[in-house]
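A single protein chain has been omitted; all remaining protein chains appear in their positions.
A and B are the chain letters, set down in written order, and residue numbers restart from 1 in every chain.
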Amino acid sequence: MQVSDGTDHAIDVRKAVKRYGDFTALKSITLSIRDNEFFTLLGPSGCGKTTLLRMIAGFEDVTEGEIFLFGDEIENLPPNKRPVNTVFQNYALFPHMNVLENVCFGLEMLGRGKAEARRRAGEILEMVQLSQFSERKPSQLSGGQQQRVALARALAPQPKVLLLDEPLSALDLKLRKAMQLELKHLQRETGITFIFVTHDQEEALTMSDRIAVMSAGEVQQLGEARDIYERPENRFVADFIGETNLIDVTVKAKDGSRVLCAFDNGLTLTCDAVPGIGVGQSGHMSIRPERMKLHQEMIEAENFRARVIENVYVGTDVQSILGLDGGMRLTVRTQNSDRGKARIFEPGSDVFVDVEFGSARLLAH
Amino acid sequence: MAGGAAGGGGTQGDTYKEARTWLLLPTWVTLSILVLVPVLLMLVYSFLTKEFRGGVIWEFTFAAYDQFFCDRGLFGDEPCSIEWTYLNIFWRSIWQAGLATILSLVIGFPTAYFIATRPARVRPLWVFLITIPYWVNLLIRTVSMRFMLREEGPLNNFLVWSGIADAPLQMINTNFAVQIGLFYSYLPFMVLPIYAAVERYNFSLSEAAADLYASKWTTLRRIVLPAVRPGVIAGCILVFVPSLGAFLAPDLLGGAKNFMIGSLIEEQFKGNAGNWPFGAAASMILLSMVLVILMIYARQQARAGGEER
C-alpha cells in the first residue's frame, strides 16, 4: 500500500458539517479518500455515514466545510454536474425502462450519441454478465441481477468515484458473500474509487482497503481493516467491530511502553501504554475472545484462574463463558479444529486463562 | 403511511422545492378565482338589496337575514318574532339527512364489515362493486329511484303481486321517498371509510375478547365499534353533509311539499322567487353549518391522531 502524498486524493472532505435545524448529523468531518481505493464508511444506523455519502453525491447540501473531487471543489454543484455516480440501497432502477435503457440513461444525459451509449452499455453489461437480460424490465430480474444492473448503470458513464449506499443489504447471505467478492473484483478491474457505506462490519472487513468507523456524526477511527480490528483506538470501535471482552481497568504502574492494569477484582495484566491514560487513571481493556487460551496448569506468570460456567457450541467454535473472582465474566472462543491442541473443559472445571501477548488493548473511555 | 388519507398525505422528498411556487400557481389562480372569490362574493351578496327578477342592487342591508329569521307580520311593520317557515325547512333538511345517515349506517356498516372480512385477494373487487354506483350520474340514479317508487312502478307491482300490500302504496312525493333517495345517493360514502377502518382492525382483538368470554355482539359493541369509530364518524359525515344540501332527491322524489334547503336555494335563482340576496344568505347559512361540522370533525381527528402517537 503506497503512502499518500496528498495529491492523489479522489475525495477530500474538509471540516464538513451537516445540521438539520438543531440536530447536528455530522460534526466537522475531515477525511481523504485515495484514488483507486475501496473505501468503506462503517457505522450503526444514524451515525451519519449515509448523510456523508449523500453529501458527496450532491443530494444533501453541506452546512459548513468543503468537499473536493480530485482537487475540484464540488459541494456547490448539483448532483447532475458531479462526475460521481451512486448505487442506491434499493437500486432505484427505473421500472418503466428495460435494462439496456437504464444503463444507457446516464450516457444519453451526458449527450453521447445513441449508438455510442448502446455500445458502452453493451460492454458494461457484458462485464456484469447480464448481456442476455438487456431487454428485460427490472421487475423481471432477481435481486442479485437488479443489483448488478444498478452497478452497471452507475459505472456506465465512467464516474471518477462510485458511491455505494448499502447496496448488498437487500440480498440474502449467500448472494451477499458472492457479490462482495464480485464488487471487490470489479473495483480492481475498473480502477475506479469506490466509497461503500455499510453497517455490516464483516462486510467492511472483507472488502475494504481502508475503513472509516463512524458514530454519532464523527469518524471514530480510520485505517486498514487489520488496524481497525486489532488496534481499536477507543471503546466504541472495539465494541462495534467484532466481539470482544470489555473490562474496566485502572492503570497501576508504568514501565517504558508497557503499563500494568488492575481489574476491579484485583487481577492484573500488562499491556501497551496508550497516550491519555496515566498511572492512577481508569480506562477499558479489550480482549478478543479468540485471543485467549485455556490451560489446566499455569504456563505464564500472568495467567489467571477462572472456572468454566457454560460452553456454547457455535459451529466453527466453542464459546466458553468463564467466571472470575468478584463475579467477573469473560468469553473465550476455542476453534473446533484446534481440539487436539486446545482442550475444551467441561463446565465446572477450574482453568487458567492465557492472554496472547499484545492482544490486550487499553482504551480510553 | 396509511393515516394521511383525509388530508392528501405527507411529502415524499423535495426534489422540486425550487419550482413549487410555479407548480402551484395554476392551482392557486384557478381555485381562488373560481371558488374562493365566488364564495366571498356570495357572502357580500347576502348583505345586498334584492332586485326583482334576479340580480342585486349594491346597497347594504340585513334584509335577507331579516327575512330568514324574522316574522314581521303581513305588512312587514311589526317587531321581529321568530319566522318559522325557513327554520322549518332547515330543520326538515337536518332531520331528513339524519334519517338517511342512520339508514346508511344500518346497511353500510354490515356491508363494510362483511367486505373487510373477505380474503384480501377479492376485497378490491367488492370495493369496486360498491364504488361503481357512485360514479354513475346522480341525476340518472335519482330518476331511476323515482321510476322504482312510482305508484305504478316495479316496487309497488312487486308489493301487490306478493301480497305484502293490498293496493299500491303512495311512496313517491313523500318524506320517505326523499330519505330513500338520499340514502341511495350517498350509501357508498358510508361503506368506504368504514371498510377502510375495519380492514385495519386487528382481528386477534376479537379473538381475545371471545377468549375472555365475551359474546359475539358484546365483542362487536365493546371491541370492534370503538376501534373503527373514526371510520364510522367519517362515513356519517360523508353522508350527512351532502344530504343536507341535496337538491335532486327532494326535487325529484319529494315533490313540492317536501322542500329542503337545496330546493329553497335553487328557487331563489332558477325558480320564481328570484331573490338573490336571500338565496345567498341561505347558502351562507348552509355553508356555515357544513364548515362547523367539518371543523369539529377535523379537531377530533387531530386529537385522535395525537393520542395515537
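In this text, a residue touches a chain if its C-beta (ideal position, glycine included) is under 8 Å from a C-beta of that chain, and two chains touch if they have at least 3 such contacts.
Here, contacts and distances are computed from a predicted model.
J.: Match the chain absent from this complex view to the correct UniProt protein name in "SufE family protein", "Sarcosine oxidase subunit delta", "FeS cluster assembly protein SufD" or "Spermidine/putrescine transport system permease protein PotC".
T.: "Spermidine/putrescine transport system permease protein PotC"
J.: Where does the absent chain make contact, in terms of the chains shown?
T.: Contacts of the unshown chain, counting the full complex: A, B.
J.: Return the single residue from A:Gly46, A:Pro79, A:Gly326 or A:Pro347 that touches the missing chain.
T.: Touching the chain that is not displayed is residue A:Pro79.
J.: List every residue of subunit B that touches the chain not included in the displayed model.
T.: Residues of subunit B in contact with the hidden chain: 1, 7-21, 23-24, 26-28, 30-32, 34-39, 41-42, 45, 55, 106-108, 110-111, 113-115, 117, 124, 128-133, 135-141, 143-148, 150, 152, 154, 183-184, 187-188, 191, 203, 206-207, 209-210, 216-217, 219-220, 241-242, 244-245, 247-248, 252, 261-262, 265-266, 269-270, 276, 279-280, 283, 286-287, 290-291, 294.
J.: Pick out the residues on subunit A that sit against the missing chain.
T.: 57-59, 78-81, 84-86, 88-90, 92-96, 105-106, 109-110, 139, 153-154, 157
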